[in-house]
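With one protein chain removed, the remaining protein chains of the complex are shown where they sit.
Naming follows writing order (A, B, C, D, E and F), and every chain is counted from residue 1.
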Amino acid sequence: MLLLLAVLIGVLYGSAVYLLLRRNIFKLVLGLIFLGYATNLLLFVASGLTSGYPAFIRNLEGETATMSDPLPQALILTAIVIGLGVTAFALVLVYRFYSVTGTVDLDELSENE
Amino acid sequence: MNSGLLIGLLLLLSFLAPFTRRYLNNLAGPLYAIVPVAGIIYYLRALPVILKGEVITESYKWIPVYDINLSFYIDGFGILFSLLILGIGAFILIYAGKYMVPYPMKGRFMGYLILFMAAMLGIVVSGNLITMFVFWELTSISSYLLIGYHHEKPEARTAALQALLITGFGGLALLGGFVLLGLPYGTYELSTILADPEPIRSSVLYLPALILILLGAFTKSAQFPFHFWLPGAMTAPSPVSAFLHSATMVKAGVFLLARLNPVMGDTQIWHILLTTFGTVTMVMGAWFSITQTDLKKILAYTTVSALGTLVLLIGTGTQYAINAAIIFLLVHALYKGTLFMMAGNIEKMTGTRDITKLGGLFKEMPVAAIVMSLALVSMAGIPPMLGFVGKELIYEATSLAPTSRYLILLAAFFTNSVLVFLSLRLSLDVFWGKRSDYQKKPFDPYVALMAGPVVLVLLSLLLGLFPANLAAPLTAMAITSVSPGHVAVGLKLWHGFNLVLLLSALTLFTGYFMYRYKRMILEHSGSINLRYFAREFSNGFVAAVDGFLHFTKKQTSRIQHGYHRFYLMTVFAVASVLVWVMIWRADPIILELNFADMPLNLVAVVVLIIAAALSAVISHSRVIALVAMGVIGFGISIIFIAFSGVDLAITMIMVEVLMVILAMAVLYHLPKYAKYSESGARMRDGLVASLVGAFMMVLVLQAGTTQMSEPISSFFKEASYSEAFGRNVVNVILVDFRALDTLGEISVIAIAALGIFSMIKLSKRKEI
Amino acid sequence: MMEWIVSILLISGALFMLVAAIGVVKLQDVYMRMHAITKAASLGAILMLAAVVLWHPQWIVAIEALMVVLFVILTAPIGAHMLARVSHHMKVPIGQGYIMDELQDAIDRNEMDGTVSDEDKAIDADKL
Amino acid sequence: MILVLPIMLPLLFMVALIFTRRWLAFQQVFSLIASFALTFLSALLLAEVSRKGIMTLQLGGWPAPYGITLVVDLLSAIMLTTTSFVALVVMIYSPGFIDKERQTAGYYPLVFGLLMGVNGAFITGDIFNMYVWYEVMLTSSFVLIALGGSAEQLRGSVKYVTISFVASIFFVSAIGIMYGQAGTLNMADLAYKMRSWEEMPYMNSALMLFFIAFSIKAALFPFFFWLPASYHTPPVAITALFAGTLTKVGIYTMMRFYSLFVVEDVMFWKIFLLVIAGLTMTVGVLMAASQFDIRKILSFHIISQVGYMVMGLVIFTPQAVAAAIYFTVHNMLSKTGTFLAGGLVYQRSGSYDLKYLGGLYKSMPFLALLFFVPAMSLAGIPPLPGFFGKLFLVKGGFAAGDYLITGVAIAVGLFTLFSMVKIWNEAYWKSEPENMPAPSRVSNLTLAASSLLVLAVILLGVFVGPVMKITHEAAVQLTDPLIYIQAVLGKQ
Amino acid sequence: MIQPDTYPVLSFAVYFSFACLTISLFAGLYRLLTGPSLPDRIVVMDLIASLVIGLIINYVMLTGQPVFLNVAVAIALLVFMGNIAFAKYLKRRVQQ
Amino acid sequence: MLKIFTFLLRIFRLILFIGYYLKELVVSSLYVAYDIITPKDLMRPGFVEVPIDLKNETAVIALVNLISMTPGSLTVDMSPDKKKIYIHAMYLFDKDAFIRKIKNELEDRIRLIFD
Partner (left out) sequence: MESVILQIAARHMRPILIVLSLVVLYRGHNEPGGGFIGGLMLGAAFILYAMAFGVSKTQKSISFSPVTMTALGLLIALLSGVPALFSGSPFMTGEWITLFQHTVVELKLGTPLLFDVGVYLTVAGMLMLVMFSIMED
């Protein structure tokens, strides 16, 4: 299972990077979103996988031993929400960028440097 | 009074000068001079103690952790220099107070001069290498500000920059040298270092330290091949040339060499380097001075030559040589200070310093003519001026040099002959002969302008007349500090008939001969210069700076090219190289491939996500990419569910949907996009992307297969309900165990919200 | 017994979804595929939810399952409606055998909003 | 308890300022008072820590490796103090410099958001928490850099946002990889565990990811592109604030991580980072030399100077690290000082371009002084603090036997001097260009702020002894990570 | 947890259901990749949402954890908003 | 008292309606499913205009949704005055029968519950 998910994570990172290297600014943002997905998944997978035992206390004996690790889940939740905030900002930035510069071509960013 | 206080007072004065100058008006110069005069009095009072061979030290704690102190160390050599600096300095202040009257920003100018004085004094009385270095650099900076006084002229800026960069370069080397020198001692205190040369001599650091220190000294003292900044610095007003660029600052390098002679000196490499560079500089300075016509440039090149002589003498290191060095230092300071001030006076009176446009000034400026001629007599080394004593000693020292004796002697002979030639020229061509036309009628300058030259030249005369009584004790106390093993040789005007006298006579004759046939000499040396030295060093410097700028500009546009995606590509490419190196350095992962634990449905979900990701990448349609993004989100939340992440899956779905909505809302405004990259670029990007993806994959495998310690989360599981009263452990972590994370996270959210609000708000403003 | 009922519900729900998916592949135009998705898939979900409730006879499970059903019924048609409407605006190619288009008639009578432009045919969906 | 204030106070201030966002005058006065309070608080913390040693706080009362621990050692306290002072100066500077629209569009709350993130990163003892503070800080900086929304700004922000985002992603990924292996997030705990393992086959890969993340934020070679591409675009007060705080967080983190986590393969890390440091110094300064825009020269310069800090850190003797810390502090002050002085030039002459500037030495001598002092400090001219920073770095480098990098560091000094003098020669000494617009008035507040900073630079040089004593103690703490570990975990 | 040895029939049903859903996922994928029109691709998201609800139910049955149903609620509640956003965007495109 | 009675009546009608609707749902689902999985095509698709008389918005949305949830019909649009809806139907063998079925069976029952 680990190998499969590792491959998946690799593909997601790869796609994200590829999108980031495009000229279209929208693909850039898409790449950022993908990077976020890949990373969330990485956090989840790298810290060990437990099937079928969500981290809820149900008054059962010895349940904590088999329970999935809640910490990475909490971290991912935090990362997701942060990602949402930053991505939302990036989206508005792209919107403003287009309305001010009139282009979505990133190569046109090169002027003036 | 002590040295620290004196320097402090000078610094204070330099700070106050810009604010007080305009109120004090013409009195400013003399009033400011009170401080150095007080200093002179203090040192003169200390003189008896020093003459007994004692050393006065002061020390103030500065950076105690590293044992760096603000120490002062006043020995015979130091006090000699101090008197010179303060004495000439006082006269320069008086001189400058008058000289600068027609110019703007006099206050700042005076301030810089005094700042320089403080710094220079600091160098010579420093008892700690770091202290000395601080003052050393201060002289460079004040020199920069002074050379650039006429900063609206491009050549002044260039000259100032040139001087600063050359001495700055040397300063940096010196810093390295000092630090290295201090290493074997564990301290920078001169008293410790000077007491015992052994630690550094036996260290491998000796050679690097020596070379670095020599770089510092040579640049400051305008040794070949760093000499060219000094003639350039002549764009500065004459008080500056007189004070910094002849009498004092340029001597700092020589001072340093002499100061460190007991520790660094007397080794093979020391002799070779110093005598070689000293000789070359001496001859070269003399040679280039021949063809100059600008009064100050002539003096500048002779200064270069004199500095070469001093370095040569210190490098020679014999008893006579050290004696000669000390005497010549004094001699040179006295006559060169005078000459520069006089050059300034002549320019002031006639409006030019071109000697071909000067002549017959004796009638209008008799006092000036006498003073200047006397100084020139000293320069030519003719009795009874002190210059004669100096030149005699030089001949004696060089004739006794341990190596390359005749070559050096020849060089000294040539140099001295040129000095005689120039002395004749500067005195006869300027004050006698045919009178030129001047813009206004010249007259003998004001007292304030003449006070310095007169006193200095008289001092030169006095010391020359009574060398044994006046000059000898000073040399004697200096030589014990510079070269502890040696004693002072007796100084006298008359040595009897010997080789040295013969050389002196020959020198005078040659000098006169050169003057007699000066037209021919000038012609020939001019053509030689044109042929071999057409490219002046300073031009070379300017070209080098331009070339450097051009190079950096090109490099910059190559590196910081502005193409965002290449920035990103560099980041990713380098990152993957680095991470791959780490992976390669680690042990290979042993993977137990167990296909039984791969539920088919999850394989399907993974394949689905991969297909969606690839279609997002390949597709030209952004809508399809967004749909694919949505599909990926669903897939990931299924993976979360498969491995027990309930809250995660819910959040993922919701964020996913909201993200799609937001992205659509943005797309709503964006135009179609039709440019596609070439296949080559795609291949390259694909390669980088797969490198990144692959290393992330390997890292996940590494992390997933190793478990070095028990995770801390067992605590959360135990404490979640019993201590934090929540059954949803993930939520309890978020709002209790790690609430600070969450607080930070909602701050991010709030800040992003505020940012979005601001951007839209400000954009509206522009549209209205 | 319960196991059997639950199993049948589960299987039939999954089959419904499968049929919907086949429909998505097989049906000839976007409207029909939408039919398949909104209905068959939702119905499949409802059947499967019934299985869950029967297997876990707790109030909370029942309420949650009911919420899923209600929300599916409430939201799926809205989404489908929005897409179908815009598909009609876009003049997405339709399959064979259509016998009438009264919506287009209404649009032609200007009773309904149906944005039409000359470029309709020229719209290259991939480039949007 | 006081430990929580460097984070909570800025947050409180930010919230208060958001609520009052329409009342400009209130915002200006309040931010001034607030940033003064923060400065006072950090100074207090510094005093406390230097008296009592490392202070820790277990948030929520959860014990050390489990909950989030706030840790203030001397390094943190020094960074806190410097940062809040820089912010105070910028707060004095801003009302007279930044246009009213920006000021009412959230400028003040955002500055406190930035400070919250920066302070959080300085005092947290938890890796993931550090990531969160990084994000707080970065998001604020994203907004600040885009605030105003000119085309140039937006261009800069797109680059800045993207590359920073990528860095954050590397950061989180590294946390994931690291947690997967070590099972802990507490930095002291992790450091402790790392020292107890026989070997840790894969930990260094995660460290490399961390390194990449931090070197992007610290603008090390070859990850610096975002900085010169974006720092010149916002109003210079914002750039000054960034220069004084933001890039230094990257350096701070690197110091912390290097101290705690470089356990295995130390030689590799040292050589590798020294090479990076050398390249960073050199490339940065060469690029600075070629520029003609004051802000760009200064921006490229930031890069070069970061190389020095890394060098001092990596040599990792108490002396060298102390030098690096001192250098960092000096750089935060002097760099901000030069930027603010550049702002004054702009306010006066309407341009940052050296080609269109001149004559300021004559017309505004005091302004010239305000630039000259921090610029010379950056160039390492004694007795300004930049000199001492360089001196101790050189001393530390030579003493540790790292001659090559020290030699490079010395050589780079010359180009630094060159680029500073270039600004001086062109903007101050050159005569005024013909078509220069009529000079406008420089506001008294901006002058006052700039003077305050220059004064601080001078004082940092004057009191190098006492300051160096503190940085040395900080370096001793940093070079012996067991002190930190013990303070947090309370075990040997 | 449902194991084949305790609940053979149900266990079979769950796995059978997994198989159906898996095949359906690929059917959706096929439509996503082939289109032809944009709405064709967009509705795939709805299909996948439904399939995900099915998968969630399967996980509930398999693991005996009804808590996963919460995710299904979220999907049922929100996914249609994506459709609305797409529709709005496409409408605007047509209008241009 | 009367209110309670009408409320209970509505509940009763609702339950009846759910029963009716489920039956319809199963029948038509099977029909569509059959059509999908068999190769032969029975379809007669088209867009139909159906007038509605419901006043209550809740009733309208319920009707619209239930039409869409019924296999074979999908609400595409509604007129701004909420008097007409446009349905995409898959099996339009008899347009009038189709409209009648919607109006008499669905609309009436819904009106009884909501109005």
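In this section, a contact is a pair of C-beta atoms (placed from the backbone, for glycine too) under 8 Å apart; a residue touches a chain by one contact, two chains touch by 3 or more.
Since we're looking at a predicted model, the values are computed, not measured.
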item	value
Partner chains on view for the chain not depicted	A, B, C, D, E, F
Touch criterion as defined above, residue of B:Ile370, B:Ile559, B:Leu658 or B:Ala681 at the omitted chain	B:Leu658
On subunit F, residues whose C-beta touches the chain left out of the figure	57-58, 60-61, 64, 75, 77-80, 82
Residues of subunit E in contact with the chain not shown	67, 70-71, 74, 77-78, 81, 84-85, 88
Residues in subunit C touching the chain absent from view	74-75, 78, 81-82, 85, 113
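Simple rule for what comes next: only the chains that are shown with their structure count from here on.
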item	value
Shortest walk length in steps over touching chains, subunit D through to subunit E	2
Touch graph components, with subunit C removed from consideration: A, B, D, E | F
item	value
Label of the chain whose CA centroid is most distant from the centroid of subunit F	B
Most distant chain from subunit A by Cα centroid	B
Interface with more contacting C-beta pairs, comparing B-E to A-B	A-B
Between subunit D and subunit A, distance of the C-alpha-averaged centres to the nearest whole Å	28
Euclidean distance of C-alpha centroids - subunit A vs subunit F, Å	42
Whole-Å separation of chain centres (CA-atom averages), subunit C against subunit E	12
Where subunit F touches two or more other chains, by residue	none
In subunit E, residues with contacts to at least two other chains	21, 25, 28, 38, 42, 44, 58-59, 64-65, 67-68, 70, 78-79, 81-82, 84, 86, 88, 90
Contact set on subunit A toward subunit B in their complex	1-24, 26-27, 29-30, 33-34, 37-38, 40-42, 44-58, 64, 67-71, 73-78, 80-89, 91-96, 98-100, 104-107, 109-113
Of subunit E, residues touching subunit A in the complex	1, 59, 62-65, 67-68
Residues on subunit E engaged by subunit C in the complex (per definition of touch)	7, 9-10, 12-14, 16-17, 20-21, 23-25, 27-28, 30-31, 35-40, 42-44, 46-47, 50-51, 53-54, 57-58, 60-61, 64, 66, 69-70, 72-73, 76-84, 86-88, 90-91, 93-96
